[in-house]
Structures are given as structure tokens and as C-alpha cells.
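As you look at this complex, bear in mind that one protein chain is not there, while each of the others sits in place.
First chain written, first letter: the chains are A and B, and each begins at residue 1.
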Amino acid sequence: MNFEVVIGIEIHCELKTKTKMFSGSKVGFDDAPNTNVNEIDLGMPGTLPSLNKRAVEQALKACHIFHMDIDQVLRFDRKCYFYPDLTKGYQITQNDYPIGTNGYIEIDMDDYKKRIGIDRVVIEEDTAKLTHFDDYTLIDYNRCGTPLIEIISDASMRSAKEAAKYVNTLRTMLVYADISDAKMEEGSLRCDVNISLRPFGSEKYGVKTEIKNLNSVSNIEKAIDFEIKRQSKIILSNEKMDSETRRFDENSKQTILMRKKDGVIDYRFHSEPNIIPTLIADELVENSKKEIPLMPAELLEKYINDYQLNKVDANIIVNDQDLANYYNKACSYSNNYQQIANWLISEGLAYLNKNEINIKDMILKPEALAHMIELNIDGVISSKQLKQIFNIVNEENNNDIDSIIKKHNMMMISDKESILKFINQVMDNNMQSVEDYRNGNDRAIKHLLGQIMKISHGQVNPKLTNQLLIKELNKK
Amino acid sequence: MHKKTILELREDLLNNKISVEQLAIECQNDLKQLNDKLNAINNYCDFQALEVNDSLLSGIPYVMKDLVATKDYLTTSSSMMLNDFVPQYNGTIYNNLSNENAIMIAKSNLDEYGMGGTNLNSIHGMSCNPYDTNKGTGGSSGGSAAVVAAGCVPFALGTDTGDSVRKPAAYCGIYGYKPSWTVNSRYGVYPYGSSLDQPGVFARCVDDIAIVMEALNGPDPLDMSSLVHEKEYFYKNLKANDKPLKIGYIKELIDSFDNEIVLNQFEELKEFLSSLGHNIIELHMSKDLLRCGRGVYHVIANSEATSNLANLTGIDFGLQILDKDVKQSIIASRNKGLSKYTKARLLIGALSLKEANKENYFEKGKKIRTLIINNFDKLFNEVDILIAPCANSRAVDYKNNEVIPMSDDANIIAENHLSLTNLIGACGITIPTHMVDGYPYAMSFMAKPYHDQFLLNFAKEFENNLLENNYKNIISFYNKYAEEVK
Partner (left out) sequence: MINYDVKVLLDDLYLSSEGDELEFIKKEFENIAKAIAHFDKIDVTNVEGSTWPFKIYNNYLREDVISHSMSNEDTLKNAKQVQDGYVKYVKVV
């Protein structure tokens, strides 16, 4: 018997800022322990929070890309609990008045598209980092106070694949908008998955399980797969299902019980009295919106509809923001969108992968690429020459395509007279193929063209040659 | 030599009658000599003899309540939890005074974390009243009040959450000032009820209050709430009020006092103010609402305190006792670190915020606060200043376990009305007016939020009019201190 799977995901995302959410100490990850800390982060007596403007802007950007309603009066709450990574004994968050509500993103599942609701985006602060040993724990407070947004989806995901797509889509959007590095493996994006099962057609929610400690999208899928099996078994055998918090164990690919959720934890929520209601100016809301570049979904649409790229190619480019930026730049110099894309996806990526170079560091600049492609299409250089020029660009660290062509004498032969000489020469030496063509065998022309290419060292303009050859063949 | 006002001391310094160093040392010695009797000082501070310059406070010694963070000096809050805590940061009000070259010579005793009105909530025991050291000073800023009343320093800092500057000032016969909420920065001030706390000033004359307040106040980017209010120049703009004012009293509040001495004093006050040309107006507020004042105060202050004190775990600072696991270790540290008084108050907060109770206690408390605010708004539309006696008795003889019998209403309303000022964020000043059997009594004057200059100007007028002559039993307490500490 199959059950309907109901999934909601809570994501904590570290914002890209220079300083902490509520204090002016540095946000930094590679630094020595307890060196990016001040008394406010440490929660020492008498310290008070001071709200970071850039963090608010980043949160606003998130609200924009998730199509959310924005509350321009910022109010904060204290969520109280004791834990060694929480220096004040409470976290400053937004329980009653989230900055963003009522949003969504669209996920593209290949054969269908689906809207996943985002109920809330909340500004809050990160905790310290704990490292556990056999009989003690070491605490590094550097991370304390790092700006976070919590992104809470609705419960409309229905499969592991949808969940994975949701996280990937969200993550790419956050990176595109430069809101966060959103790297799960580094902890700048953390996902907690809530999953329950229920019989199809039932309106009531089943017992919810929370899964933590998921540090990759593939682990999210695996964890959900395991949970579906585990929970199905329990329901089918009529056992009692407890609401639990579980963690995913990578090695066994299973979820393991952390604690049972018996009763709701009382966090003694109350308003943060030290941050009086803070007004976000309309200007800040508008400016944060202007900062946002085209999002992946919009870019994809542009590539497919305006540039006529196929879906696969478009996705390859969109999913790598650096590649997309390069491509967009190149397309600003020319409208040979497909050819530029083709070159990038085949020649370009092959080169980058082989040499382990990031496209941002590639010597060939977008403008030069656009020019090169244009020359090739116009018949000034051949495809073979395109390859040669690319090599020379790298060897000479030279982006002046015109000077390379001149220097190496690479211009394609495009004058009729020269081409006709080659054509006649080949026709004379390949009478059989000529005969075949005149007898109706169209494919014979390929052989002739091949021969022409050979004797001209690939330097004839193929398009023009083809035209002239056909003309000559049809003459006699 | 040093039992003088700020301006008198400044003149001595400028005329080289005494050096900055000598003055500070003399004041510190005074403190040390009297401390057996007063028990007012937690720690003495090594100081630098800063130079006298244009600032009126330059070279002037003072005492700081021991819950304002002062870098490299112990700031213990009279609590076992922080008994060895040396902050590596400064409270902004301390910076502001240091920038004026004022000289902090000691940290004073208090009810720990500001939680108390008796100064009994201190690991060092209570601070004692210079007029009779069997009697308490009141709290929580008891130590600061004692040393100013004993004449050791011209001024001291305290904090006021429910009356913790104004009540000790009354019991000790000195001036105590609480500004409107947000006027002074709270950065570095160990918090009790954040929406109620304000650093305040003890001194022996209005000029000194104004001089210190001018140095203290101002917007501080480290305290977001302080940014709504621009810096004011309280001393520069200090000018005795010379207009007839409307001065009100709440009948139901006055009726709740049951001490004949105090009530007679209040009658005299009304007469005196009338004689100055002011209109005395009787106002009303629902007794039921007044009776809620104490509960609202405790629910809000203690709820905020449960989170304000949640950092006291001993993990990265403070008293640390280790046990079998994290929870037991934190409990053990907090147990030893926090006093029974503090625990009791925190429990009120825990009770109020508990999910099951929250609507009826915490949320209702906040709503009643709104009603109180609205009521006072209306009253301040009719009058400029509200008056009342500070307390229903003189200071209490704790050493002999004295319990002063009071009616229920006196206990609930009369003894707690000063906290209404904090609930509405208004400014208030204690001005001592009477001396009976060698014990001081004082009156409370409140003006609406952000009318601090106005209130100080009124206080100046009040003080001026008693300098030459008493009014019946109302005497001048200008620069008055306990001649002998008994």
C-alpha cells in the first residue's frame, strides 16, 4: 500500500555580509578560533544588539526573489533555551513578525512544473561552533551572531525528487542573487526536513518526523527514501508512530533517532525589548530589488525563448552562474547565441575541465569569443582555424583576434576565382563522383567537398564552396 | 574639605587648593574609613589623576554602581556569579564620564542585577543608611545612595528599573534622578527589565544632577533605543522655572498611604507649592488599576529578566561549577551564583512566560501596562507635574528585624507607585523635604516622557525657594549630608 508523502523543509542560510547580525565583529570562517568575536557575540552582561544594514538588505533580496510580502517594520523576539552554543541563553529571531511571508518558488520537474510555497523568511543569528571529544567539548565563538535567514516552506512537496529539486533551485537562486554562498558541505546552507505519511485522499496530517544533519542534496533524497520505507512499515504494522527528531547517517544511509518529541518545547518567546520597531525605508526595499540580477528561471526562459537554445544546453549554462555570466557578456556583443553556446559547452568546457581552470580565469574574453564566432559564421575563418586561434590566444595571452588572423595568415579563401580553381581541379580528378552526382546521387558531393578541403588545407569558405560546386556540377 | 558640590570642588581644583590626586585619595579614604559602618563599597578603583580642563566634571571623583561594565575593573553586581568578572569592554555612560575626565574611585554595593528594593540581595550584605546604620538604604542602588548621603563624593551613579535610584535617595535624604527611557545609553549596564531600566544620578543639589546628566546622556549607536533621542544640555539649559504650573496628585494613590507623618508632610508640600504660585489639582485613577501596578511591574521586569540573566551559565565567563553533564553543570553554577532573592524573582518571570499562563500573566500584564500608559497620558494633559510622597515610611531597621506595619493598599500601591514612572517611561526626581527624629523623608516629582529639562528646571525652582528659608517643616537639603555616621 502506498502512502502520500508530505514534506516540508526548513532551511537556515548564512548571509554574505562583512559583520555579524547584531554586532560589528567580522564574519570569517577560516580564521583562528575565537578571533572574530566581541563581547556582544559572547553575550556578556550589559551588551546590546545593533542591527546590520547589509544583512537586512540581503534578507530583503531573499524576500524579493521568493515573491514575498515584506513587513517593513522590523520586530524581533527572544527564543529562550540553554545550550553551550547559545551565549545569551536566547536567540534573537522573528517569531511574531517575520520580514517576509506568503512567498513561493517554482520547481521544474522536467515533465511538470510545481509551485512550492514559502511561508516565512525570518532574520536571525547563528550560534557558536561546538567540537566534541571523548569527554569534553571545545567552543569556537567566531560563528556566533553570523547573520542568518530561516526559510520555511509549506508542506506541499510530495517526493524525495521534489524535495531535492526544491533545495537545488533555492540554493542556485540564493547564489545568483549573491545572498549567500549556500554551500551545504560548508554549513552556509542547512536543511531540516519534516516528513510524514498519510493515506491518499486523507486531509489530516500524519505524525511528523524531523530529519537533521543533512549535508548534501543527495543525502536529502536518501534520507527521505529511507524514511518513507521506515514510516510505511510502522503504519502498516499498526504500531504507534512517535514524533521524532532523527539524524541522517551517511555510512548506513539510514536515519537514526536523536530524541523523541514528547510535547512542544516552551521557548518562552517574548519581544526583544532592546530593538525597538525599526522602519525599513522604501528606498532600501527598492534598492535591494535593483541589486538582483536575472534569476535562473528568468535566464532559462530567455535562453530558450529569445535565444532559441535547447533546454539541455540552457540548463547547463544556467546552473553555473560563472558560465552564465560569461555567456551573457559574450551575447551582449553578438546575436549568434546558439553558436556561442555551442562553442562554450563543447570546446570551452572541455578546455576548462582539462586544465582545471574556472571560466572567470579563462584567457579568452567574452568579447573576443563573440568576435571569433562571428568571423566564423561570416566565412572569414574556418572551424579548424577557430580551434587554432583559440590555442594561440592561450599561448600568447592575446585577445586581439584580428591581429592573430593577420599575423598567421588565417583568413579563409572566399574569392570565387581561387575557389573555382580548386573545384575544377577536384572535379577533373574525381570524374566518377561527378558522374554519380549527375546521376542523382546527392551524397557524392560530400566526397568532392572533402577533396576540395584537403587540397586547400581547409582554408576555403565551406558555404561558398558548396554553392559554387553545385553550380559547376549542374552546368554540364 | 571634600563634602562639597561639583562646582565648589572644581573651584578648589582650579585654584590649586587641592590637586586632583589629593582630592580623589581623600574621597577614597573617606569611603574606606566609613565602609565598616556603611558597607557601601564592593571594590576600590585604582585611578589616574586626570587633568582639570573645560569640563565641569574634570578631576571630580565619583562612585559607580557595581553593575556598569568598566574595562579592567571588577564589575561583580554584588553577585557570586560575577564575583571575579572583569569586563573587557566599557559601559557607554562610563566612557562618557571618562571623556569628561571624571574620576571613578569605587564600585558600590547593590541588590544583585538590580533585583530588589532593600539592598539585602547582596552577597556582601546590605548597605547601611548614614543617618542610622541599623537602617537600610533601600535599593537596588543602595551603596551609591549611602556614599553620597555620607558626603564622601559629590555624585554617584545608579540604575532605576522600578525605583532603584529614587527610593534609596529618599531613604538617604539626597536627590535621586531617573531620566525618561532612552535618554541615557544602557550599553554595558547589566540589565534587569530592559524596557524599564535607566541609569540615574545621586547628588546633593540640582546643579550637580544636571551637570552629570548632561555628560551622561546622548544617542549611542551601541544602544539602538537611545538613538531616538538627541543629546540634551541639561546644565547649560538649566534655568529655574518661573511660571505658574499645574501640579497634580492622584487622590487614590495618596489615599493608599497610611503613615500620618508622611501624609502630613504631603499636605505641607501642597501648601508650599501653592505658595510658589502653582495650581494644585486633584486627579483620579482607578484604584483597581493602581493595585495592578506592582503585579504589572513584576511580571514585565522579571519576564525580561529571565532572558537577560540567561547568559549567566558559567560557560564562557562567571562562576563555573562542573557536574556530570551540561545541564547539571549549568544548574550547579547558577545555583551557587544567583541568590535566593534573584531566583524568586526569576520564577515570577518563568511563571508569566510559561505557555499555559502567558496569555493571563505576561500578555495581560502588557495590556494593563497600556492602560496605565493611556491613563497617565490623560493626566499629563491636565497637569505638568505629578507629585506624591516617595515612600510610606522612613528607612527600615533591618538589623533589628523591624517590620513596619502597613495596610494592604499601602503595601501594594503606596510602596510601589514609583515603578509606574518606569512603566510609562517618564522622568522622575526624588527631592528630600523633611527630617523627623533624625531620619530624612522625600517627595517624588514626575514629568511626562522627554520633559527632563522641564523637570530639572522645576527642581531648581523648588530648591532655590528653600535656600533662604524653610517652609514650615520643609527644609532645604542643598548639599546636605549626614554629619555623623552613626
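Convention: a contact is a pair of C-beta atoms (placed from the backbone, for glycine too) under 8 Å apart; a residue touches a chain by one contact, two chains touch by 3 or more.
Everything numeric in this text was worked out from a predicted model, so none of it was measured.
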From the listed residues B:K107, B:K167, B:R369 or B:H434, report the one that touches the chain absent from this view.
B:R369
Determine which one of B:V86, B:I123 or B:L466 touches the chain that has been left out.
B:V86
Of A:Y112, A:F133 or A:F200, the one touching the omitted chain in the full complex
A:F133
Check each of B:R166, B:R334 or B:K480 against the chain that is not shown and name the one that touches it.
B:R334
So that we can see where the missing chain sits, which residues of subunit A does it touch?
17-19, 23-26, 32-40, 42, 44, 50-56, 73, 82-84, 130-141, 266, 268, 271, 273, 275-279, 281, 284
Residues of subunit B touching the missing chain are 85-86, 88-89, 181-182, 195-196, 221, 224-225, 227-228, 288-289, 291-292, 294-295, 298-299, 302, 306, 310, 313-318, 320, 322-323, 325-327, 329-331, 334-335, 338, 340-341, 343-348, 350-352, 354, 356-357, 360-361, 363-371, 373, 412, 422-426, 449
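The rule is short, and it goes like this: only the chains that are shown with their structure count from here on.
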List the residues on subunit B that touch subunit A in their complex, please.
67-69, 75, 77, 82, 85, 87-89, 91, 186-191, 193-195, 221-225, 228, 303-304, 306-307, 309-313, 315-317, 326-327, 330, 350, 353-355, 362
Give every residue of subunit A touching subunit B within the complex, in rising order.
38-39, 42-51, 78, 80, 82-84, 87-90, 139, 141, 264, 266, 268-270, 273-276, 278
